[in-house]
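Just one protein chain is left out here, and the rest sit where they should.
This part shows chain A:
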Amino acid sequence: MAQMNMKEAIRDAMRVELKKDPNVLVFGEDVGKVGGVFRATEGLQGEFGEDRVFDTPLAESAIAGLAVGMGIQGFRPVAEIQFVGFIYEALDQMFVQAARMRYRSGGRYNSPIVFRTPFGGGVKAAELHTDSLEGLAIQTPGIKVIVPSNPYDAKGLLISAIRDNDPVFFMEHLNLYHAFRADVPEEDYTVPIGKANIVREGSDVTIIAYGMMVHSAVKAADELEKTKGIKAEVIDLRTLLPLDIDTIVASIQKTNRAIVVQEAQKTSGAAAEIIAQINEKAILHLEAPVLRVAGPDTVYPFAQIEDAWLPSPARIITAVNKVLEF
């Protein structure tokens, strides 16, 4: 076991896979020599060479399209889009070309690609660096969507994603890269795609979250227990598509109440889909409507007002109180 932050764990996952499989390639803007703007690929070019880890010209569509072309020939590209707001440039290649390759060809071709991108607020970044765009991805048939919340999951999920024979959109929260260290095995291990994790057990209410919001949910749950004796169960989804609805339903069968927390703006997105599925599968177990805690439906806020905009533990506590008092 080693102590790693999430960025180091992500780098370690790429290192493990570059070593294990000669078809794995890592590329993107500034990922080679300097090791990425967040150093998530630091040292990889030195260890594996320019042939395996390389910089590209500044063009997101071509980065993603290069991955699609190489994927057809059996390479396993790990392509980085420097910041989440720049995926719009690459949407056709990511969400149309890669996501539909297996279907369009009736299984003749596939796209074994991971598109890594940092996202997430709270770091006072410039415009279009921090938006939560997972909602676009989860309504795209053919792509899997992963959002890890801690170093252990990040490494295990990224290894799973690289080994998956279908395209994966892998979102790395900026605020979690260096937030804390945790035990991470140095060897190779996987965390299964599509399996949620109960990070805090409870019996009074279920809080469903992912990414940075897992940590806000745990803070809120700790506070609720300390001040009011309320036992909240916190589920870290880890994968948004495919969604682990069974873990959610099992928790609601126990707690009969739930809220969903997402950093993205409220309309559509992951929370709406999760609530729809709860309606279909667990409505008879609910004592109250399932509420959403989310950003308001504005453009992502200016850096100066980010903290007020982002869902906070206080807003999560308010929502929990509402469903308990319904």
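The definition used in the following text is that a contact is a pair of C-beta atoms (placed from the backbone, for glycine too) under 8 Å apart; a residue touches a chain by one contact, two chains touch by 3 or more; residues count from 1.
Here, contacts and distances are computed from a predicted model.
> From the names "1,2-phenylacetyl-CoA epoxidase, subunit B", "Light-independent protochlorophyllide reductase subunit N", "Pyruvate dehydrogenase E1 component subunit alpha" or "Monovalent cation/H+ antiporter subunit E", which one matches the UniProt record for the unseen chain?
"Pyruvate dehydrogenase E1 component subunit alpha"
> Which is it among A:V26, A:A40 or A:M70 that touches the chain not included here?
The one listed residue touching the chain not shown is A:M70.
> Using the touch definition up top, pick the residue from A:N5, A:T41, A:Q93 or A:S216 that touches the left-out chain.
Spelled out, the listed residue whose C-beta touches the missing chain is A:Q93.
> For the chain that's not shown, point to the residue among A:K7, A:R102 or A:R116 touching it.
For the chain that is not drawn, the touching residue is A:R102.
> For chain A, which residues reach the chain that was dropped from this view?
Touch with the absent chain occurs at residues 25, 51, 56-57, 59, 61-62, 64-75, 92-93, 96-97, 102-110, 141-142, 164-166, 194, 242-243, 245-246.
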